[in-house]
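Quick notes on the structure that follows.
With one protein chain held back, the other chains of the complex are shown just where they sit.
Note that the chains are named A and B in the order they appear, and that numbering of residues resets to 1 at the start of each chain.
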Amino acid sequence: MNIHDPLSASARAGASAPILDISGLAVAYRGGAGWTQVVRGVELSLDPGRCLVLLGESGSGKSVTLRAIVGLLREEGAKVEGRVRVGGQDVTSLTSAELLRMRGGRVGFIFQEPMTALDPVFRIGHQIAETIVQHRGVSWREAMAKARELFDLVQIPSAERRLQAYPNELSGGLRQRAMIAMAMSCEPELLLADEPTTALDATVQIQVLLLLREIQKERGTAMVFVTHDLGVAAEIADEVAVMYAGRIVEHGDAGQVLLNPAHPYTRALTNCVVQGSYRDRRLGELTGSPPDVSRLPPGCSFAPRCISRADDCLRTEPARRDMAPGHDVACLHAGSLSASRPD
Amino acid sequence: MHGTFGETADAETAIIPEMKHHSYSRVVLGRFMRQPVAMTAAGILLVIILAAIFANYVAPADPFQTRVARRLAEIGTPDRWLGGDELGRDLLSRLIYGGRISLSMAVLPVAVGLFVGGLLGILAGYAGGRTNMAIMRAMDVFYAFPSILLAVAIAGALGPGLMNAVLALSMVFIPPIARMAESVTTQVRSYEFVIAARLSGASTARIMREHVLSNVAGPILVFASSQVSVSIIAASGLSFLGLGVAPPNPDWGLMLSALRQSIYVNPWVAALPGAMIFICSVCFNLVSDGVRRAMEVRR
Partner (left out) sequence: MTVDFSRMQAPLPLIEDHGGPQQPLLIASGLRKEFRLSDGLFGGRTVVHAVDDLSLTVGKGETVGIVGESGCGKSTAARLIAGITPADDGEIIFDGESFWTPRARIDGERRRAIQMVFQDSASSLNPRMTLTETLAFGPRAHGVSTEKARAYARDLLGAVGLPPARFAERYPIQLSGGQRQRVNIARALAIRPRLLILDEPVSALDKSVEAQVLNLLVDLRDQLGLSYLFISHDLNVVRYIADRVVVMYLGQIVEEASSADIFAAPRHPYTRALFASKPSPDPRKRVSAPPLTGDPPDPVNPPSGCRFRTRCPIAESVCAASRPPLAAMDVGGTGHRAACWAALPGSGHSLSPRVPASVLGSVQ
């Protein structure tokens, strides 16, 4: 932890300054018929050292939000509005070169499928050392030593041999660990993870999940973790933001959101996730399919599937409002819904 | 509880407006028409093809009528708008008439290749195993020679003439189309909907007809159409070498060959048949590219 640019150091000095601050983020892609709004006004703030889980189903905009943080959308031809600040630095105003410096520098990124991020023709150790040399300007020898250290950090056995391996020679779990090592190589202040354990087997998923949790807590790295899996969210999150149709519909501490959800969507989600003990009972189900963001209804996007829908839900798009300190929800009727969960 | 599951997939559609359903071919056509480059290329090809078909109405002069005074006439000469050739014949008319032979020499071999190669490839792909091995290894033999050399060799052995040239070129296009058809069919065969059809006890012929053909036809057709742009150059090459039609029949390759000696006298006129070959080849390529892009399945 010896090399830091002054900006991040000053950002870190003020303990209360959020590491990530997103306001009014809106993202649109060009579709078959004009622009499709996939993220519609995301507000988000994350303190250093905290882990935020963005929870949502397909089409909720969770991954797009994550990619907006590192400015990846610009290259994809998306229209991005709003402001994204990482450690006080406005990402939307950065030049391409500055963005490149930020990625893999102060912000690390972990993909669902590490093979998309690792180059198949270079040895793993080489790729990690390369990143370190590029961002920190140390000698190759130092970088390789650092890579070795990182492999110990992510608990890859026989690290020396694995550094010499090509990505396809590693198993899925080891590849994801190598990916984490690479993301951690420049001691980022913010780690972004896009469904990093979804493609892994159950017994491997939990290992990688716990490893990430451990590293994140030990190093005090802030993390935004995207997943569709409630169980995974419960294992790792300090706070949870539930996304639906491009907006955050509920946000709060993990306990608040997962155990005492206020939004009808979160409630339905926690209720319809199959638990073994539900055997011989009909599953509480959410009708319909996840929304098609290219044709959303007026008013609340969730209204068509909502069991507590009232007439005004079809007219007014609800704003987020506080239910309890640190727990807010975007639902017109959240307070008046019965406090107990429907099961 | 019984029978109530009818509602489940339904609730939201009451509020969200219905999506229109279009058949696949209409969707593809619509997407193709939204590509300006491909549409322009298609337009140019259409003009050339129509002109060739209706040459006797469109052409301003008799393409065989020689006139010594108009030998290698400049472009813009009153009765020789695009100049005259080495015998003073009207170049414009010869280019229009030449489209008949040149385009058929380009399209016919690909059509034969499509039929024979497509059949062999689909058969190999669906049957798999030894049948696949036998057919595809036989195709590989043809790959040992560069395609144009193969065509020249076959045409040379058969002797000059339109039919022999078409036959020679067909042999060139069978292997690549077969290979393409084989790989698409192998892929489609592994799709779950084909496996489900097999499980249902349907006969192979029925599965081929209803499930396989409709899904492999598109990609194979697109690939074949992209081969037309290769074929047009190969066909012109054969004519250029005198392995195609005999003079005085107008053909772009043959015209290029005859006019090449005059390139120092009137380079513009000499370049015109070449330009036609080039334009057609590029346009066929752009159109087939556009169709391919329009066929990419996405939401």
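One rule holds in what follows: a contact is a pair of C-beta atoms (placed from the backbone, for glycine too) under 8 Å apart; a residue touches a chain by one contact, two chains touch by 3 or more.
Just so it is clear, the structure is predicted and the values come from calculations on it, not from any experiment.
*Asks:* Taking the entire complex into account, which one of A:S58, A:S96 or A:S139 touches the absent chain?
*Replies:* A:S58
*Asks:* For the full complex, which residue in A:S45, A:Q134, A:Q207 or A:S294 touches the chain that was left out?
*Replies:* If we include the chain that is not displayed, A:Q207 is the one touching it.
*Asks:* Which of these touches the unseen chain: A:L46, A:I132, A:L163 or A:L258?
*Replies:* Touching the chain that is not displayed is residue A:L258.
*Asks:* Which candidate, B:A111, B:L167, B:A202 or B:L241, sits in contact with the chain we can't see?
*Replies:* In the complete complex, the chain left out is touched by residue B:A202.
*Asks:* What residue numbers in subunit B mark contact with the hidden partner chain?
*Replies:* Residues of subunit B in touch with the missing chain: 1-10, 13, 18-19, 21, 23-24, 191-193, 195-203, 206, 210-211, 214-215, 297, 299.
*Asks:* State which residues belonging to subunit A touch the missing partner chain.
*Replies:* 57-58, 157, 171-174, 201-207, 209-210, 228-232, 234-235, 237, 254-255, 258-259, 268-270, 272-279, 282-287, 289-290, 292
Criterion: only the chains that are shown with their structure count from here on.
*Asks:* Centroid from C-alpha atoms only, then distance subunit A to subunit B, rounded to Å. What do you get?
*Replies:* 49
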